[in-house]
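All protein chains but one are shown in place.
We just call them A and B in the order they show up, numbering each chain from 1.
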Amino acid sequence: MFYRPKTGMLAWILFRTTGILLIIYLAMHITVISNLHNPGKFNETMAFLGSWQFRLLEIGLYAVVIYHALNGVRILIIDFWKGALFQAKMFWILAAIGLVLFVAGAYPIFTHAMYWKHNPDKSNYHIIEEASIAQETFLAGWEVKDE
Amino acid sequence: MSDRDRGIRSGGAFSWFFQRISGVFLLLALLVHFWVLHFSAPDHGEITFGSVMERLNNPLWRAFDILFVVTAVYHAMNGALLIVQDYIRATGLRMIVVAGLWIGALYFLIVGSMTILGLA
Partner (left out) sequence: MQVTFKISRFDPQQEEAKQHYKSYTVQTSPGMTVLDALNEIKWHQDGTLSYRKSCRSGICGSCAMKINGINGLACETQIEPMKKKTIVLDPLPSFEVIKDLAVNMDPFFEHLAAVKPYLINEEPPPDRERLQSPEEFKRISDPIACILCMSCTSSCPSFWTDPEYIGPAALYKAYRYEFDTRDKGSEERLEALDNRHGLWRCHTIFNCMDACPKNLKITHGISLLKRKVIAEKY
């Protein structure tokens, strides 16, 4: 059934979509980070995900997060103040702010991606020994806490 | 409450209110998270086991990350329940999906926390 979307409905559809995307990302993120218990595997995974291609994808993730976060703020202003009276205007103001945040944040991500594209040999991911030492220190610290 | 609500807690005030509270926390936490791990990160944004461990050696960071994971999983789970309520109306299917979501949420809550505590 077609219903012509106006600003509010558009904002909601995007909000829901980004919410679902973020759930999927959160699940993947926790899974990847859980490799921390195995330093070698963690660095291996991060070397893969740290490749410049994945770094470019990260820019997309950043856009999704910005949208969900800023529209979340819009909803909070509607819920707890009088945002309902100027929600459409607020959407476009936040869109402008979002664009600035996007460019500001996408820039470092992009330069990092380009750096790794041109200097893949500079990577430190192979230094697993150092990592293992760090893990021992970490676990030792934890055991002290436990007692 | 009607049959259709089975598989979802009744009420809704709590869910509404805490979706907002967890949202505010996530907003602040994500700001910190992005800044520390992506924008101001040294080594051209290379995150290695060593660099993560260096940070996690500080118990305050560990506490922050645990709180972060718990809040994110809560917010995601609550949001997913909201969406399920809207689109899955068959009671049986809804109960299956909600059960799946609970299992997923608990799984990621445990895996996420264990990782940060360094026990898993």
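By definition in this document, a residue touches a chain if its C-beta (ideal position, glycine included) is under 8 Å from a C-beta of that chain, and two chains touch if they have at least 3 such contacts.
Bear in mind that the values here come from a model prediction, so they are computed numbers and not experimental data.
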Residues on chain A facing the left-out chain by the touch rule are 1-4, 6-9, 12, 75, 78-80, 82-85, 87-88
By the contact criterion defined above, which parts of chain B meet the unshown chain? Give residue numbers in ascending order. 1-2, 4-5, 8, 10-13, 15-17, 82, 85-87, 89
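Following the convention adopted for this analysis, only the chains that are shown with their structure count from here on.
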Please compute the C-alpha centroid of chain A, do the same for chain B, then give the distance between them in whole Å. 13
Write out the stretch or stretches of chain A touching chain B in their complex. 16, 19-20, 22-23, 26-27, 30-31, 33-34, 36-37, 39, 42-43, 46, 50, 55, 58, 62, 65, 69, 72-73, 75-76, 79-80, 105, 108-109, 111-112, 115-116, 122-125, 127-128, 130-131, 134-135, 137-139, 141-142, 145
If you look only at chain B, which of its residues touch chain A in the complex? 20, 23-24, 26-27, 30, 34, 38-39, 43-50, 52-54, 56-57, 59, 69, 72-73, 76, 79-80, 83, 104, 108, 111-112, 114-115, 117-120
